[in-house]
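Heads up, one of the protein chains got dropped from this complex, but the rest are sitting where they should.
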Amino acid sequence: MKTILMTRRVLLAAMLCLLVPALAWAGNLISGQRFGADNEIVVTFSEPLAPAVAGEAANYSVHEEADPDIRLAVAEVALSEDGRTATLKFAEPLNTVKTHVVSMAGAGAAETFRVSKSYLGYLLGILVSALLINNFVFTKYLGLCVFFGTSKRKDTAKGMGITFTIVMVASAIMSWFFYQFILKPFDLNFLQIVIFIGLVSLTVQAVDTVLRKVNPALFNAFGVYLVLVIANCVILAVPLILADNEYNFFETVMLALGAGGGFMLALYLMSSVRERMELANVPRAFKGVPIAFIVAGQFALAFLGFSGLNIF
Amino acid sequence: MATDKTNLQLVTNGILNENPIFRLVLSMCPAVGISTTVMNGFMLGIAVLFVQVFSSCTIAIFKDKIHPRIRIPTYTLTIATWVTVIDMVLAAYLPEAYAKMGIFIKLIVAFAIITMRLEMFAGKESVTASFWDGIGMGLGFMFGMMALGFVRELLGLGTVLGYDVLGFKPLLFFILPFAGFFCVGLMMGFFNYIEARYRRAKRA
Partner (left out) sequence: MKDIATIIFRLTISCLLAGLVMGTAFVLTNKAKLHNAEEREHKVMLGLLGYSATKPAPEFLVLHPVHRYIVTSGETSAIGYLVPVKGANEAEYAFVEIGLDGAFQGQQPVKLAAEQAGEAGPRDAAIAAALGTGKALRYADQTIVVTENGKRRAYLLPGEFPGFKTFIGVILALDPAFTVLGLEIMEHEEDPGLGGEIVQGYFKNQFQGKTFAALKKLGVVKTPLPEEYRRVLEPGKNGEAISPEEIAKIQAQYQDKDIYALTGATISSRSVTNGVKAIANKFAYRLAILDRVLAEQHIAVPF
């Protein structure tokens, strides 16, 4: 129970940290900007502007941040009646994944601002993606040994899931620091595997020692799962993925949380089914592991339905 | 302590009695993830064979020098070293096959089968015995992967090793990613069934 409370507190703190950069965006004249439909950018102003200024397509110049020489043609601008909201319509659909830079002339000094998808949404997108869309067990097929070993009972599943998530987040953060500040600057990328597996072992050992001293009751409940964490390839896959994708700190935390949470979800779902399956009349040759594989296959099939899901 | 098995028995033990995939149910991730073709299974099998044999031999050579209290970290370090080596070699000389295998080559480090063999066998036995045991385990893994790849490739694409043998695609289902679970489950059940039949026939 305590662990859950702790995890929750950590989660809340992480969320608050993430909100700060989102609030820091604030211009003078421009009070808000976002993507509308797939060929629209919606700009809101802090004061009403005349249609001759804000309603003229020629006053705007828009380009993707990576391609400053290619101007995107603004087909028309629709200014709302109060003069505070302008909707820029483009001839072709925008690539909303990329950051767009908009310059606006006419209202005194030229205003330049960036339009991108909300960063918080992007981070949550990473979390949801690791949790459901790219669930490590059902769509990336990692960590299966431990998955089949500890999904027989619901209690085991919960214990393993929680232990795994905590170790996952801790070791991912350490791996991120090592990767960003040691491996990358010194061009030691070929040592990735050794360093990451070493860090995982170290985290497990540290959690083991600390838990044993600080909370023996908790250690009795979760200690047995700690050994199994090392044998789980998800814990190694996450550092490798974050090194590959050059994730920053927040993205790393989100990926690790998603991976851990996804593993826990998969374990819980699977154990619920397997507890009931013991009562079912399964052909003798398929009892135990073979039928568990087939059930996992059905879960994987169901999880395929999440692919293409795009909330943020 | 020395094993009383001959070299041949050590090899066949790994392929049949203690097959890593179908009997010990270890290292299932690649068995589900990339067993879509025979070639994939073969390539990953080669990599695992290399890591298993070299790690087994390394540990068997240095077993007297390894302090018992840091046994597991030393094993992990050994495996990680050889995985890094094979990872770099494959990336340099077989880039296309390497790209298909993706992250799984690096994840050989976390394969329970290799650590388990070091702990149970190479840490106690002679270098020769460990070598043959490593060969057996590696081949067992390779054959398991290739068997899965054969079934999935034949049923899903109608080909074997890229050669068109059927001329049509019987069940596209088997080549799709998630079908790995079904395929492993069905084949495991099938082997259990054969074994039960065989035992019953022997008893009668």
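Just a few scattered comments:
Per-chain numbering from 1; labels A and B assigned in written order.
Keep in mind that, in the parts below, a contact is a pair of C-beta atoms (placed from the backbone, for glycine too) under 8 Å apart; a residue touches a chain by one contact, two chains touch by 3 or more.
Computed from a predicted model, the values in this text were never measured in an experiment.
Touching the chain that is not shown, out of A:Val42, A:Leu191, A:Ala221 or A:Leu301: A:Leu191 (per the contact rule at the top). Of the listed positions B:Ile72, B:Met116, B:Val160 or B:Ile175, the one in contact with the omitted chain in the full complex is B:Ile175. Listed for chain B, the residues touching the missing chain in the whole complex are 36, 65-67, 69-70, 73-74, 77-78, 80-82, 84-85, 88-89, 91-93, 95-96, 99, 102, 156, 164, 167, 172, 175-177.
Within the complete assembly, residues 66-70, 95, 97, 190-191, 194, 307-308 of chain A touch the chain that is not shown.
Quick note on the criterion: only the chains that are shown with their structure count from here on.
Residues 138-145, 148, 190-194, 197-198, 201, 230-233, 235-237, 240-241, 283-286, 289-294, 296-297, 300-301, 303-304 of chain A touch chain B in their complex. Those residues of chain B whose C-beta lies close enough to touch chain A in the complex are 25-29, 32-33, 73, 76-77, 80-81, 83-84, 87-88, 103, 106-107, 109-112, 115, 177-182, 184-186, 188-190, 192-193, 196.
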